[in-house]
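Every protein chain but one is kept in place in this view of the complex.
And now, chain A:
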Amino acid sequence: MNYMPGTASLIEDIDKKHLVLLRDGRTLIGILRSIDQFANLVLHQTVERIHVGKKFGDIPRGIFVVRGENVVLLGEVDLDKECDQILQRVSIEEILEEQRTEQQAKQESERLKLQAVKERGLSIPKADTLDDF
């Protein structure tokens, strides 16, 4: 059934499993049940997947209603390809722990970088002083 030839529309994606990336960085995986003209989504049997390195953990969340403006991108999940993954699945506690460690490490490296730059008397230009095209 071809609803809108030549345009991008979510209608044909309904009732299929999707991976949704949100603006705050979360990854949701769920079955897309309903949409509207703002691309607000209703996800069924949603799972929030946290990735750290090669491991991932799933937190079951139930039904999600996502406001369209907060979606970065979404795509259909190929159910066949989902089975053979290189990534290793771990428990929720473990993945949360991993995430915490990763964030700490990142903050530490940022701090060191800033310190080193300051010592040399340089300055990193802020994003708003750079020209946009």
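In this text, a residue touches a chain if its C-beta (ideal position, glycine included) is under 8 Å from a C-beta of that chain, and two chains touch if they have at least 3 such contacts; residues count from 1.
By our rule, contacts and distances are computed from a predicted model.
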| item | value |
| --- | --- |
| Among "Nicotinamide-nucleotide adenylyltransferase", "Pleckstrin homology domain-containing family J member 1", "Protein PAT1 homolog 1" or "UDENN domain-containing protein", UniProt-listed name of the chain not shown | "Protein PAT1 homolog 1" |
| Omitted-chain contact residue, chosen from A:I31, A:V47, A:V71 or A:L96 | A:I31 |
| Touch residues of chain A, complete complex, unshown partner | 1-7, 9, 11, 14-15, 31, 33-37, 42, 44, 128-129, 131-133 |
